[in-house]
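If you scroll down you'll find the structure; I have some questions about it.
Up next is chain A:
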Amino acid sequence: MATCMSENGSERKLEFFLKVPFPSEREAIIALQSLSPDPEPRKGGISKHLDVSGQTLSVRWTADEARVLRVSVSSFLDHLSLVMETMDAFGPPVSQ
Partner candidate 1 sequence: MQLTQDLELFPEYTVTQLLFKDVKNATELRKMAVNGEIKGALINPSMVVDAFQILVATNKAVHLHKIGKMKTRSLYSEIIFNLSPTNNISEAFKRFGVSDSDCAVHIVLVHNKEENLNVDDIISKVDGQQIPVDQVSDLMDAAKIKKLYKVAPQEEKCGSLLDAVVCRMATKDVA
Partner candidate 2 sequence: MAQSNSLKACVPAYLKEAQLIKQGAEARVYRATFLGRPVVIKERFTKLYRHPEVDEKLTRRRTTQEVRSILRCRRAGINAPVVYFVDYTTHCIFLEDIVHSVSVRDHIASAQTPQHLQALVEKIGEVLAQMHDEDVIHGDLTTSNMLLVPGAEHQHIHLVLIDFGLSYISALPEDKGVDLYVLEKAFLSTHPKTETLFERLLKSYSASSKKSSAVIKKLDEVRLRGRKRSMVG
Partner candidate 3 sequence: MTVVIGFEGSANKIGVGIIRDGEVLSNPRRTYITPPGQGFLPGETAKHHRSVILTVLQEALDEAGLKSADIDCVAYTKGPGMGAPLVTVAVVARTVAQLWGKPLLGVNHCIGHIEMGRLITNAQNPTVLYVSGGNTQVIAYSERRYRIFGETIDIAVGNCLDRFARVIKISNDPSPGYNIEQMAKKGTKFIELPYTVKGMDVSFSGILSYIEDAAHKMLSTSQCTPEDLCFSLQETLFAMLVEITERAMAHCGSQEVLIVGGVGCNLRLQEMMGVMCKERGARIFATDESFCIDNGAMIAQAGWEMFRSGHITELSDSWITQRYRTDEVEVTWRD
């Protein structure tokens, strides 16, 4: 943790990046919308930002503590794999 400390407040934070490729942009957006509605706890000192670029879902975390970060990332991965399994079983998306 000490290594992350600096005079600049924002640089004290831990960061974590994740990129997830999907077969298409449509599926990446579905995943984004399935995974983003539930906010991180307000007091946990953690934030999570989801974005889609092309067919890639990208997620960026910033956190005060590694412990909190680990819980959030781990839980996200559980949900992500559930979304992907659901797409495999009940996809592909109907044409719009």
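Basically, a contact is a pair of C-beta atoms (placed from the backbone, for glycine too) under 8 Å apart; a residue touches a chain by one contact, two chains touch by 3 or more; residues count from 1.
With respect to how the candidates were assembled, all candidates are chains of the complex that A comes from, given by their letters.
Only a predicted model underlies this, so the values are computations on that prediction, with no experimental measurement involved.
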Selected partner (touches chain A in the complex), from 1, 2 or 3: 3
Parts of chain A lying in touch with candidate 3, wherever the complex brings them together: 30-31, 33-39, 75, 78-79, 82-83, 85-87, 89-94, 96
